[in-house]
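Below you will find the structure I want to go over with you.
Here the complex is missing a single protein chain, while all its other protein chains stay put.
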Amino acid sequence: MVFKVGVMGAAGFAGVELVRLLTQHPNFELAVVTSDADAGKAIADTYPAFTGMDLPLFTNHDDPALFECDLVFLAVPHTVALKYAPPLLEGGVTVIDLSADYRLKDPDVYEKWYATKHTSVDVLANAAFGLPEVVRGEIAAAAETFAAGKAVLVSCAGCYPTATSLAAFPAIQAGLSAGLVVVDAVSGVTGAGKKATARTHYCFADESVEAYGLASHRHTPEIEQILGISGQDRLVFTPHLAPLKRGILSTVTLSVPEGVRIAPEALQELYEGFYADCPLVQVLPAGTSPKTASVAGTVKAQVSATLAANGRAIVCLGAIDNLCKGAAGQAVQCANIVVGLAPDAGLPTVALPV
Amino acid sequence: MVFKVGVMGAAGFAGVELVRLLTQHPNFELAVVTSDADAGKAIADTYPAFTGMDLPLFTNHDDPALFECDLVFLAVPHTVALKYAPPLLEGGVTVIDLSADYRLKDPDVYEKWYATKHTSVDVLANAAFGLPEVVRGEIAAAAETFAAGKAVLVSCAGCYPTATSLAAFPAIQAGLSAGLVVVDAVSGVTGAGKKATARTHYCFADESVEAYGLASHRHTPEIEQILGISGQDRLVFTPHLAPLKRGILSTVTLSVPEGVRIAPEALQELYEGFYADCPLVQVLPAGTSPKTASVAGTVKAQVSATLAANGRAIVCLGAIDNLCKGAAGQAVQCANIVVGLAPDAGLPTVALPV
Amino acid sequence: MVFKVGVMGAAGFAGVELVRLLTQHPNFELAVVTSDADAGKAIADTYPAFTGMDLPLFTNHDDPALFECDLVFLAVPHTVALKYAPPLLEGGVTVIDLSADYRLKDPDVYEKWYATKHTSVDVLANAAFGLPEVVRGEIAAAAETFAAGKAVLVSCAGCYPTATSLAAFPAIQAGLSAGLVVVDAVSGVTGAGKKATARTHYCFADESVEAYGLASHRHTPEIEQILGISGQDRLVFTPHLAPLKRGILSTVTLSVPEGVRIAPEALQELYEGFYADCPLVQVLPAGTSPKTASVAGTVKAQVSATLAANGRAIVCLGAIDNLCKGAAGQAVQCANIVVGLAPDAGLPTVALPV
Partner (left out) sequence: MVFKVGVMGAAGFAGVELVRLLTQHPNFELAVVTSDADAGKAIADTYPAFTGMDLPLFTNHDDPALFECDLVFLAVPHTVALKYAPPLLEGGVTVIDLSADYRLKDPDVYEKWYATKHTSVDVLANAAFGLPEVVRGEIAAAAETFAAGKAVLVSCAGCYPTATSLAAFPAIQAGLSAGLVVVDAVSGVTGAGKKATARTHYCFADESVEAYGLASHRHTPEIEQILGISGQDRLVFTPHLAPLKRGILSTVTLSVPEGVRIAPEALQELYEGFYADCPLVQVLPAGTSPKTASVAGTVKAQVSATLAANGRAIVCLGAIDNLCKGAAGQAVQCANIVVGLAPDAGLPTVALPV
């Protein structure tokens, strides 16, 4: 079975990663790629990795061909998805949204962090959250709806929330965290997007590490929502930038509640059990740690959990490719599930060994 | 005034950084460089940045010329300093030790973490700790002893402890921390040393971020000692490796005690006050964050402190060059103080702007 | 149709790239991987990208299971292939050799450049050279032999010769070169192999460019042989090392013979015509240049040819992934052809766009 798909915002980094994945996927036919800035141009003009391939040219966001697709992926900035998702859904087109517009269940929280009015709360109310290994029910329900012939919207988790939640959710859900949840995550530069800025300039990014967005990054409420700690002032999320292209390593330190202790073996079993049916999440053996290079270019995640401070703390680690498992790959994984395929169908799962 | 100095272990990364600094320092004359593995060779053979310079050849560690020096820097592995420091001191030579052998005040703690017997506890008892901006009294006392004509031993702080303590000490000393002290620090690859291993191989280190040494890194007890939290099971120290040559960024998250709150301005003032007389530590203005590239190649540190989690947490950041302020630069800074010079005398303080 | 294959020397960089390619290829079943140094260990212990995959463990080079394979890839150092190829062939196993042992048609040249006796000149005499887009007849003949039920040996071209010959062969064959053939090629660090050395240490390779092997690199006679200029003292081959993992860019400058002139359009047509039936070689449009990142991780090559010096010179550029098209990918391409598959069957052809 082959589904016709489109990508809005295909010229950005997440968008072009969707192009990479969809053109190599046996069950999706990439029919439309839009970019208001690049309409009329070839993808290979900007991304020479596609030179010589037979791909559609960029068209404008209002290309009516989008409505002839079975699914449309939205890789557009926040607020732009607010504009395009509702009409697509009304037109019967299933939407896989990579933007932040339908992630936060509470529109007030959205409006506070994104400083914009949420204009389609009805769509938001029915959106399925897209982080299949952690938020399991919503995507399953969306698949049933789709199977029943109705269009659905899946709102895929952000990059930092994906790495962080995969690392920390099993322990938090098991009651192993009290007080602060400290998230120090390191991202490669693709996370800063395609726009050429001082931040993304090679000569400023290379050979340096820095933290940014202290106490103010927009992924904060999303992580709180997934981890179930919204409104508790417990999350301290500090993103960092390091000189590599792809990858996020999220290091989450949990404070084990007074009176609670867990053995290392039990912690390991907790994680292995939680992800037992998740082919795309690898729980590493005790004593080994995730490396971003081990999952670069793939839709896989590596996680580990280790006791520290004589059992008073747990250090949870999660490594993903921010553009793939953290964005485009997860979106296609969600699309796979929605249309009834295996989660990893047609997706790259083996990184370059070196 | 010019002092004759030697460097033991000059072929390693910290040792060769000492060579760089000492050959450009107007008050030190580099007379002896030792390396058992490279004896007889020229420094430029391994480090072509020195090609064409008139430098001493490597000699063996037992070169008697060391005893004709005013000061000797020990850039040797731990346990090796245990062997060489006592005779030098007895010979009247002041020792600036970059190894871990005299850092931990409690020899039992040393023996536990380094799995070796401490064979000169008398020297340890009189060693001055070398992190001048934080541990202020010991180095000052050492300078007085030296001025009185006696040899002293300064045991310089490690790279991670330096970045971490500069970031977190003012807040912890002010009573702004309860419960866990979470340290996630990122180091460049020079921190892994000169030895060619799988870890330092370009193709394994490049384009990847990973954590290592979870709950087991030897800098743990040293950080606890400096921060005054030894034996409390509060420190969670997770070092990380990122693809750059020089630099450590230490991100320290403190949990503000229940019932304690501090205004952002007061936090800023606390830090600016604490480092008011420290020319080599820059407290960044609120809203800006340290970057390792801003201090690379220099003996400077940049720090900042920011409230998070609605005032329940403080994120302290410290950036240094691990080889310079975190090793050789701090050692020369300590030597400067001991011999009566300004702390920053003859040291590089301006990084490459780009 | 599925062929059983083995990889000797699977722990090295070319070997592990073979593992990556073969485990994802629908027509090859990877049955044996050997490494004398790592026998008994899992591939994922050294290359965590394979964590969680069901792969054979390393065995010794003398594993008899190799003789049950249809094809064996030799990713061993030169001289080691001399030892293992003949018995495999005698045992009816087709050999795809990535070493240098059977590349040079003249055993005297081999002995001069590799300082070792060639011990199987009979095998050498029948070896097919493996650079299918340039040396077309030998691999085609090998396929016929294999189809007739006989084992063959394909000696795959080296990395620099591949990039260089793809760039320069059409122009040289067309008579557009007199005098020196100047090859300045830049390689990523994977080209230096897995061994941890001063050269491959991150801190020596990062942020630097250097030339090496001046007038003495062993790929010199191989390039001369492919280009048909052996024994003419015309080739000046200067390899360079740059700070990236994968990729070779070969820049070949030809001196157009006196009295010969070619129009830019004719030069472009010459190249497009030459590679018209080669799906893995892209001749770039005039005005664009190959980038190594555009082919990283793939078996593709990008080439271009441009007139310079007012028509007196031609600058030919060729970009490949040194481990893939320059080693393992080309080997599988050759295996594809030998067993009757399309050259690009089962091979990655789309690089990460960013």
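All chains are identified by letter, namely A, B and C, in their written order; residue positions are counted from 1 within each chain.
As a convention for this text, a residue touches a chain if its C-beta (ideal position, glycine included) is under 8 Å from a C-beta of that chain, and two chains touch if they have at least 3 such contacts.
This is a predicted model, so every value here is computed, not measured.
From the options B:L284, B:V299, B:V315 or B:V332, the residue with contact to the chain not on display is B:L284.
Listed residues C:E68, C:E90, C:E144 or C:E207: the one in touch with the omitted chain is C:E207. Annotation: of A:K112, A:K150, A:H201 or A:R261, A:H201 touches the absent chain (contact as defined above).
Check C:V32, C:L104, C:L235 or C:A327 against the missing chain and you find that the one touching it is C:L235.
From the set B:Y47, B:Y160 or B:F237, the residue in touch with the chain omitted from the display is B:Y47, counting the whole complex. Contact between chain C and the absent chain runs through residues 179-180, 182, 184, 186, 188, 203-204, 206-212, 214-215, 233-236, 238, 240, 242-247, 249, 251, 253, 255, 289-294, 296, 306-313, 315, 317, 319, 354.
Although one chain is not displayed, its contacts with chain B can still be listed: residues 13, 16-17, 19-20, 23-24, 47-53, 190, 194, 207, 245-246, 282, 284, 288, 291, 293-295, 297, 302, 323, 350-354.
Within chain A, the residues in touch with the undisplayed chain are 13, 46, 189-190, 194, 196-198, 200-203, 205-207, 243-245.
The rule we apply is simple: only the chains that are shown with their structure count from here on.
Chain centres here are Cα averages; for chain B and chain C they lie 46 Å apart.
Centroids of chain A and chain C (each the mean of its C-alpha atoms) stand 37 Å apart. Averaging C-alpha coordinates per chain places the centre of chain A 39 Å away from that of chain B.
Touching two or more other chains at once are residues 13, 190, 194, 207, 245 of chain C.
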